[in-house]
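Every protein chain except one is present and positioned as in the full complex.
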Amino acid sequence: MSLSRVFEDGPALIPYLVAGDPTFEQSLAYVEALERGGADVIELGLPFSEPIAEGPTIQRAIVRSLEAGMTPRRYFEFVEALDVTVPLVCMTYYNLVYQYGESDGPASFVERAAETGIAGLVIPDLPAEEAGPLRSACDDYGLDLIFIVAPTTTDGRLERIRDQGSGYVYVQARLGTTGAREDVSDQTTETLTRLADWDVPRAVGFGIKTGKHAERIVRAGADGVIVGSALVDIVAEGHEQGNQTETVAAQLEAKARELDSGARAGRELSPTSGGPE
Amino acid sequence: MSLSRVFEDGPALIPYLVAGDPTFEQSLAYVEALERGGADVIELGLPFSEPIAEGPTIQRAIVRSLEAGMTPRRYFEFVEALDVTVPLVCMTYYNLVYQYGESDGPASFVERAAETGIAGLVIPDLPAEEAGPLRSACDDYGLDLIFIVAPTTTDGRLERIRDQGSGYVYVQARLGTTGAREDVSDQTTETLTRLADWDVPRAVGFGIKTGKHAERIVRAGADGVIVGSALVDIVAEGHEQGNQTETVAAQLEAKARELDSGARAGRELSPTSGGPE
Amino acid sequence: MSTDSKFGEYGGQYVPEALMPALEELTDAYERYVLANEDGFLDEFRRRLRTFGGRPTPLQYAEQLSERYDREVYLKREDLLHGGAHKLNNALGQVLLAKYMGKERIIAETGAGQHGTATAMAAAHLNMPCEIYMGETDIARQRPNVFRMRINGSEVRPVTTGRGTLKEAISETMRDWAASVENTHYVIGSVVGPHPFPSMVRDFQAVISKEARTQVREETGQLPDAVLACAGGGSNTMGAFHHFVEDSEVSLYAVEAGGDSLNVDEDAGVAPNSASLATGAEGVLHGARTRLLQDSDGQILESHSVSAGLDYAGVGPELAYLVDNGRVTPATVDDEQALRAFHRLSQAEGIIPALETAHAFGFLEAAAGGRRDDNSESDSNGTTGNGDDELGDVVVVNVSGRGDKDLETVIEKTAAANLDVGPQMSLFRDLSRHGGTVE
Partner (left out) sequence: MSTDSKFGEYGGQYVPEALMPALEELTDAYERYVLANEDGFLDEFRRRLRTFGGRPTPLQYAEQLSERYDREVYLKREDLLHGGAHKLNNALGQVLLAKYMGKERIIAETGAGQHGTATAMAAAHLNMPCEIYMGETDIARQRPNVFRMRINGSEVRPVTTGRGTLKEAISETMRDWAASVENTHYVIGSVVGPHPFPSMVRDFQAVISKEARTQVREETGQLPDAVLACAGGGSNTMGAFHHFVEDSEVSLYAVEAGGDSLNVDEDAGVAPNSASLATGAEGVLHGARTRLLQDSDGQILESHSVSAGLDYAGVGPELAYLVDNGRVTPATVDDEQALRAFHRLSQAEGIIPALETAHAFGFLEAAAGGRRDDNSESDSNGTTGNGDDELGDVVVVNVSGRGDKDLETVIEKTAAANLDVGPQMSLFRDLSRHGGTVE
């Protein structure tokens, strides 16, 4: 199924975690907890050694995962081992996609991703201009390719992104790298307005931390909320304090639930909907 | 009396010490011991802060004397306090001569030196070319002005030195700064030959350390031997080991005697004398 | 000068979407000001390079090296540029461009600290606030340059991720840029990164070969047979090569850091060298497709070189392209050869080169037949590249920088490796600044 279908059913909660953080086994439990908490799609990071688009929280998660032995091959095993039913989106950097397998280009990666049931890809260092080969591979294997739209994205570029993207569009809520922040940016509303006539759903990420944030974002017109650092923080804290896997999983589930209800509350007040569904 | 008269009586021993090394009182005793040991003239250093012509031994003596409070004024008091009958030659640098007293130039220094009975001056940083004012002052007050002739001195310069010098000529035995050395240089013989027809006596210094050296120097034709570092070494050792003033004075006297008999032995074999006088 | 964003398959713009508009804006500014000299940008740039930077730099005939190698060796003296390296050509160009673009803040990464110092100097000169990201390993090994940046009024931001060298510093600066792109220009320090940086930095550095080409003809009446330059990111290389690329009779040698060894330890994720051209493979890093040091999964390896300025896992896309198509010959020189070359140039010519630069001289020595007098003494182990004597009669070596920043490192490493080449330092090495005595 195309990822956009997920959004038909009310505002989507799209949590993000780094696969294998802090260990393969713990991470499985954490990702599964997200589904229980109400995730509609899960973005699953495949760690790259040079994560130029991430803030410190996710950088540290990436280091933990890499140090625990995560590789692209292990990542796909991880996906296969996961017991979730919601669609998964793989988030990683282009060099890993490009180098994978025997193909001279991204095809082997996409093939293997499709095989494990991954529904889409987000590659933050691959702008629409360079995305041709990956776009075709995704088409060949039925994957969505999700692009990010930033507050700085020009109108000209918006068109290119609209052409290349599918599944949903990832709306970057503000400038900067990923990382949880207190307030919600004005830039978000503006970008959402610019995307008003797109036919893919618009999921907003970067800096969403609480149910209240999620509510406001959805109220501003988002079709989904993407939450990364706020969840990775929980994993990090659990790791540092040596907490039980179940405890951390329960915290993640609770956080997801908070975000999910926030988002749903937002929809009730959203300009695009008359009221509760 | 002109210093040259001293040399009429056989080869002259001209020891050198720094006045006030290591203290005013000890130094008085040491200088007096040199006379007992057979000195015919005594060169008495007035310490200058930048002794560019001295080797390390005499540099250190200069530091000791300066640290014990030696100044030009004290120096003249030192000379007045000395109980010796042989003529004294003051060895110092031009800036001290130049700055002394009220005169704009060297006159005050020479006047005061004459008053204390000093017979001559050696100023190692004052070549014949710059010596005009000092030469006249010495003439006015009846002092000799002794110049150094180096192995490198050219024939042209020899003439200038011959014109300006009096008392004796200080033959620098070798290149380099002062300091006791083991062997006797060939350059000495050569310089002595070049000075053969001068009518002032030729005293050789730089590196003479033992009676044997003195003997060879005199045999080579010198009218006198100047000995500095070998004596200053005795003062330094006495100072470092905290020896009694009398002990050190006795050593100095013995060293002077050794040098004096060496010189006399040399004269017996000297080319300019038929045999013992 | 060209506005192509690709060199064959290399180059491109692989950056987060937030930066793409900035790259478009920069490309536009590059085309208008740098390529078309709008508002007299180039005139001002050249004037400032002359009066502030000290251009032209001389081309010096190296007497002792020429005798040693029995060929005419000429030195292009970028070490005499203000700041002590070729880096100012680029830093001044970019900071000035940022001014023309109306930017209000400068950020930059630095490895050896040479690019950081050059940027700090250019920023002070042009009255722009400036922040420099530097890996903490590099901060420790290039201390004088840290002081210089601070004294010129720049902030220095220590980067603690990874091994704390240039690679991490670039990543971190890109992150800052992604957050600050509207009022900030990122002055990248070499011919790397997304388009238009590789072309633009090359154009700013091309003054080296422009001058050298004229100078060598004036001196010898001919073009050189070979041009040698060390390659980290490749900016001094591209600067020294650019105007010779069309001269097919001139051989071009890019000398990379062979480090400890050319073998890779995949498990540790470490390449004990920085030889992306010689041993790397195609991939995408820091905004461009190029040749990289990476493991078979595509994870970037930690590089190594005794010289901080060469210690980088990538290389400029244009240089990679010129190597692939055979126009440029890659070579490597290991740490020990570089140290030996450092001492050789210092003692023979009275020029203390940067450790980066010393690699180029290491290759001059190691090229077979390089030494006229005694081939057996030639330390040709640990070198790759041109085996037979193709260097020819007239060789230009680009002296990309001076070695003042490397004194402590060289003294330490020379002693540690027990090399017989350096001066005895025992009397001075442990001399405390505070104690103030030597015995």
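Order of writing sets the labels: A, B and C. Residues in every chain begin at 1.
The rule we apply is simple: a contact is a pair of C-beta atoms (placed from the backbone, for glycine too) under 8 Å apart; a residue touches a chain by one contact, two chains touch by 3 or more.
Bear in mind the structure is a predicted one, so any value in this text is a computation, not a measurement.
K.L.:
Identify the visible chains that the left-out chain touches across the whole complex.
P.N.:
Within the full complex, the chain left out of view touches B, C.
K.L.:
Which listed residue (B:A61, B:L96, B:L121 or B:C138) would be found touching the missing chain in the intact complex?
P.N.:
Answering carefully, the residue with contact to the hidden chain is B:L96.
K.L.:
Which one touches the absent chain: C:L59, C:V73, C:A178 or C:L301?
P.N.:
C:L59
K.L.:
Among C:E136, C:E182, C:D247 or C:D324, which one touches the chain that has been omitted from the display?
P.N.:
C:E136
K.L.:
Using the touch definition up top, pick the residue from B:G55, B:G120 or B:G167 that touches the left-out chain.
P.N.:
B:G55
K.L.:
If I consider the whole complex, including the chain that's not displayed, which of B:T153, B:S166 or B:S229 touches that chain?
P.N.:
Of the candidates B:T153, B:S166 or B:S229, B:T153 is in touch with the missing chain.
K.L.:
Which residues does chain C use to touch the chain missing from this display?
P.N.:
50-52, 54, 57-61, 63-64, 77, 79-82, 84, 120-127, 136-137, 139-141, 143-144, 146-148, 150-153, 156, 158, 160, 343, 346-352, 403-404, 407-408, 410-411, 422-425, 427-428, 431-438
K.L.:
Give me the chain B residues in contact with the hidden chain, please.
P.N.:
Within chain B, the residues that touch the unshown chain are 48-55, 59, 63, 66, 71-73, 93-100, 124-127, 129-130, 147-154, 157, 161, 172, 175-177.
Here is the rule we go by: only the chains that are shown with their structure count from here on.
K.L.:
Answer with line, ring, star, complete or other to describe the graph linking chains that touch.
P.N.:
Basically it's none of the tidy shapes, so other.
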